[in-house]
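Omission of a single protein chain aside, the complex is shown with its protein chains in their original locations.
Every chain is named by a letter (A and B) in the order it is written, and numbering of its residues begins at 1.
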Amino acid sequence: MRYGYYPGCSLERNAGAYHTSLMAVAAQLGVEFAEVDDWNCCGATEFIAVNRLRAYALVSRNLALAARQTAGSNGAAKGQLVAPCSACYLNLSKVEHYLSESPALASDVNQALAAGGLSYEPGSLRVRHLLDVMVNDVGYEKVAARVRRPLHGLRVAPYYGCLVVRPGFQEHFDDPEYPTSLDRLMRTLGATVVDFPLKAHCCGGHMTQISRDVALELIRRLLKNAADYQADMIVTLCPMCQLNLDAFQESVNGLFGTEYRIPILFFTQLMGLAFGLSPAAVGIGKEFIDARPALAKIGAAAPAAAGAAPRRKPRRGDQSLPLPQMPEEEV
Amino acid sequence: MSAETPNRARHDPHTTPDAGHGERVGVYVCHCGHNIANTVAVEEVAEWAGTQPNVVVARDYKFMCSSLGQELIEQDIQQLGLNRVVVAACSPHMHEKTFRSACQRAGLNPYLFEMANIREMGSWATDDREAATQKAKAQVKGAVDRAVRQQPLEPLYVDINPNTLVVGGGIAGLTAALELANAGYHVYLVERDSSIGGHMAKLDKTFPTLDCAACILTPKMVDVANHPNITLMTWSEVISVHGYVGNFTVRVRKKARYIKEDLCTGCGTCVEKCPVRIIDQNFEVGLGYRKAVYRNFPQAVPKYPVIDTANCTFFQRGKCRACEIVCPTDAIDFNQKDAIVDLEVGNIILATGYEQFDARRVPQYGYGRLANVFTSMEFERMVNAAGPTAGRVVLRDGVTVPKRVGIIHCVGSRDKNHHEYCSRACCMAALKFAHLVHERVPEAEVFNFYIDIRASGKHYEEFYHRVLSEGAHFIRGRVAEVTDAARGPGEEGQLIIQVEDTLIGKQRRIPVDMVILMAGMESRKDARQVAALFGLGCDYDGWFTERHAKLDPVVTMTEGILVAGACQGPKAIPESVAQGSAAAARVAGMIGQRVMKMEPVRASIDAASCSGCRICNNLCPYHAITFHEDRKVSEVITALCQGCGACVAACPSAAISGAHFTRDQVLAQIEGILWDARQPEVLWLEPQ
Partner (left out) sequence: MENEFQPIIVGFLCNWCSYRAADLAGTARVHYAPTMRPIRVMCTARVEPEFVLKALREGADGVLIAGCHPGECHYVEGNIKALRRFTLLKAMLRQFGVEDERVQLVWAAASEGKQLAEAVDRMTEQLRALGPLRWRQRVLGEQPVARHAAEVEVGGD
């Protein structure tokens, strides 16, 4: 399987660990991510509100390059571009969507691209998020088959952030209110998944630069909820979310008087660990809140007993009412 | 022109030759006052029609549907020997019957009449006079050419079997069954569950009167069980339906109860002694327990329990047999088998009811994850004195009494993600819950989260005001989520309802102890299979399709199959009872007629042309085509055929003809309607 790969600026800098781990994991899974040659900024800034046409032209340059470089991959006529960063994913898919909807916009944008010797035909590229590719194209079974060191004993809170499940310009690959694909992926790796309710709530995004206190409150809520549910770490799929939760955790503690020390890792890093790679090989060690103490828990406890049989007879004196049946966990 | 303008024949009717088939067609073009005449040049059309082949007389007149207009037709039939009539006027849906009757009065078979719709589909749809006139001529010609090929048809008469089958023993089915039985007709009532009563038996109080549901229901249930005219078959399902209105043969599977009904006294000792206790997902909606041998509720009708073989120790592992041992009348029979019963009935009333929307499909409300989130039906069981908590309002731990209760309206309803429709009964039920919480927990605070309050029935609005005055809080807004993710110390340990209060324009987080989700009504999961079994249609949401939503809500498009109650669409008890009675009245009316007259627009197969390919067999939605294995030909059961024409179009041998819509007739109409569109076969060149 071969995909066009758009790292975006964060994976080259603050989220270098995401890039390292995803490449390591891809090699293990036999997936090729070919970086788009000469890509530029994805436009994940406020510029898109300043001058729409220029911003769209900027983003479309990436689409044009990617379409040209990925055509014919996987035997499909339509190239596929994978973005691991949720903000890059949003912008690329949003622009692709609006170009397809508005021939006038597409025409204007193509005029701009022509100046650089490029053009983009709306609809000729499918923009995917890395998580979507992992759970739908690679699939849970294939991932499970490569697990060498199950992450038993590690309580992981999967955090999606808001952009990957909403608004869904190309398609919704998971439920916009309550996604579960990352949960299931973590479970496949053997971790104990903490189903915490704020998993698709906002991390504050750029607010850390614009209105810091607002952002820190949003980050605090996420940390508090994960801690309340006794998570050992939070696993995420977006560099912005990782940055906010990790780099600003001390600021949160300072402002609110809390003492959170919850490591924040990328899901590909956990995949790599489960596949048997060393922490260094997946970029662990660069995060602000050190992940290694939490990782020491792996293998320390026996795996949870496989699905305890439902109690047939309630204990004497127990007046509690039965809970509703939930669908079987799929692993 | 005055209304008395004499109708003018546009040419001499006695000298026009009968071209082609020897038919004598009369054409009548109606002015309809100004409605047609203002746009279509009606005189011109009539004049032109008179020149067409087979047309013996062509008139125009102010109001063809008037008695004078009809007399014109009748006179012409008798005096000019017309054997086909075409009226160019309004829609056949308006006056086809009128003119058919006129023909019949004059001695002409009513199916030798055709209408051209030049009003609704002509003068009213355009103001282009030239185009409308041209189009009217085309429609008239098409109608004439078709009429010429029409054949006289006679309606069918079938006997009506006076027995009726009612499927479903909820309040609608019970009502229908009792009405018919009291009228002196025999009813078979087939119910899938082990007891009749339906969803209503699960309720505690009913709005707005706060009548106890069981108190008003159980007398009806007992009446049904004791009625000499009702054969009650519970724990039974319909497995096949054959036949047609007045003459249905229905096969029913009576599932084995493993209890001999003639010996069982209903003492309940077996239930008491059974050692297996499991969660009752059906009647107690997962909130309470039952045994492996069980009755749904103490006043179940009939009183006989059933054995749940999937959980019974004997059936699973060959041990126990406690019920058999303790039964004082030896009524337990582990060897009992399902029985197949064939019923002959004339009409079938479907009253199969609804299901509750599965609240797990709205994960942001936390049902299943958060222990103290309940659905409406769970709460009904909770407040029911015979329910799992003996009527106490408590949290999932069975002990703690909630101080603050949030009731969320429209879960799964009025929601583009799930069902766009309104489930009609839940607002009133939510008000009822608010009232009941105040009654049982006087110090409790109740919050209702609504979009609109739909209180449209008798005394409903007054009930709403009563609940308002009892102090319930009403917040208008769609709840965003129910969460236990506390933001600060004040929210710890509670359920937080996050909602935009649209009346004050603010986001609110309201901590409560208990949440009740008003889950909407859904069609049953097997509604489409049931519809296919009985030969009726479902709409997009799975509700059974009635013949006309406003004017004929209890009859379906299939003769002899009626619907009543929630299976036709979300509704509460009063509407279900009304429909049950209506369906019974319609059936009683049919039975009283003894014989039924049916339209002759049906298909028939010419056995000589039939090649036995059987393509038509599976196409018929009414299973009206049988195949004769001995002669290798298919045959249409005329009374079952509803005249859709699907088989007629499909037959590769053209062996099937659809009466009144034959191939010849339609092809002729196509030719006629395109009279001015034919391309010239000769292209005249200018002279050199």
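As a convention for this text, a contact is a pair of C-beta atoms (placed from the backbone, for glycine too) under 8 Å apart; a residue touches a chain by one contact, two chains touch by 3 or more.
In this text the structure is predicted, and so the values were computed from the model without any measurement.
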item: Which displayed chains the unshown chain touches; value: B
item: Residue touching the undisplayed chain, where the options are B:E71, B:D128 or B:D397; value: B:D128
item: Contacting the left-out chain in the complete assembly, out of B:G535, B:G560 or B:G580; value: B:G535
item: Residue, one of B:A310, B:L551 or B:A677, that touches the chain absent here; value: B:A677
item: Contact residue for the chain not shown (choose from B:R149, B:R487 or B:R663); value: B:R663
item: Contact partner of the left-out chain, one of B:C422, B:M557 or B:I637; value: B:M557
item: Missing-chain contacts mapped onto chain B; value: 91-93, 117, 119-122, 124-128, 131-132, 135, 138-139, 142, 531-532, 535-540, 545, 557, 601, 619, 621, 642-646, 648-650, 658, 661, 663, 666-667, 669-671, 673-674, 677-688
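Just so we're on the same page, only the chains that are shown with their structure count from here on.
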item: Approximate Å spacing (C-alpha centroids) for the pair chain A, chain B; value: 47
item: For the chain A and chain B complex, residues of the former touching the latter; value: 175, 177-178, 195-198, 221, 224-225, 228, 312-314, 318-327
item: Residues of chain B touching chain A in the complex; value: 276-279, 281, 286-289, 360, 362-364, 366-369, 371, 382, 388-389, 394, 396-399, 481, 483-487
